[in-house]
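On to chain A.
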Amino acid sequence: MAKHYSSFERGGRRWLLQRLTAVFLIGVLAFHFLLLHFANHAANITFAGTQARMSQIGYFATMWLFLVTATFHGVNGVYNALINQGIEGTRKTAVKWVLVAASLLLIAQGTRVALAMNGFLQ
Partner candidate 1 sequence: MSQSYDRGTVEDFGRWREFSAGMWAWIFHKFTGWVLVGYLFTHIAVLSTALGGAELYTSTLQGLEALLVVRFLEVGLLAVAVFHILNGVRLLMVDLGVGLEAQDTSFYASMVLTGAIVVASVPTFLGGPLA
Partner candidate 2 sequence: MYEHDVIVVGAGGAGLRAAIAADEEGADVALVTKLHPVRSHTGAAEGGINAALREGDSWDLHAYDTVKGSDYLADAPAVDTFAKSAPEEVIQLEHWGMPFSREDDGRVSQRPFGGMSFPRTTYAGACHGCVAYDIKSGEIHGFRANNGVVLATGGLGQAFDHTTNAIANTGDGCAMAYRAGAPMEDMEMIQFHPTTLPSTGVLISEGVRGEGGILYNDEGERFMYEHGYANNAGELASRDVVSRAELTEVNEGRGIEDEYVDLDMRHLGEDRILDRLENILHLAEDFEGVDGLDEPMPVKPGQHYAMGGVECDENGETCISGLYAAGETACVSLHGANRLGGNALPELMVFGARAGWHAAGKEMKAAEIGTGPSAGSEDGDVEPPVEPGAIDSPDGDVAADGAAIEPTAVIENAVENERERVETLLEDDGINHANVRADVQQTMTENVNVFREEGAVRSALRDIRQARKEYENVAVADPSRTYNTDLIHTIETRNILDVAEAITLGALAREEFRGAHWRAEHQERKDDEWIKHTMLAWNDGTPELYYKPVNLDGDEETYEPKERSY
């Protein structure tokens, strides 16, 4: 018997955020690809070029948001896929926290890298 809704965990919020981040990502991912493969060829990337772009505050903020939204979107997507496969109980809790930890690490590391690129950490 399917259990009745009991706690306050409504799946809806994550669902909505997945869509909202997707909308944001469409723009940014396309921009990212065009900029680094077409406008500038990937083979020509140098630290200097990266630094130049990253020191513009708008670009930096966009890239950082890109990181955060993509992480949420990707990790939440993976989590959803696993629930869809019916994982439950402790395994589900474990997966959840592993994913949360991985996301936090990724964002932390990404932020450090970004700061290094725009020169703050140099």
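Here, a contact is a pair of C-beta atoms (placed from the backbone, for glycine too) under 8 Å apart; a residue touches a chain by one contact, two chains touch by 3 or more; residues count from 1.
A quick word on the picks: all candidates are chains of the complex that A comes from, given by their letters.
Predicted model, so just to flag it, every value in this text is computed and none were measured.
Asker: Looking at this complex, which of 1 or 2 sits next to chain A and touches it?
Answerer: Here, the candidate touching chain A is 1.
Asker: Going by the contact rule at the top, pick out the chain A residues touching candidate 1 in the complex.
Answerer: Against candidate 1, chain A makes touches at 19, 22-23, 25-26, 29-30, 33, 37-38, 41-48, 50-51, 67, 70-71, 74-75, 77-78, 81, 102, 106, 109-110, 112-113, 116-117, 121.
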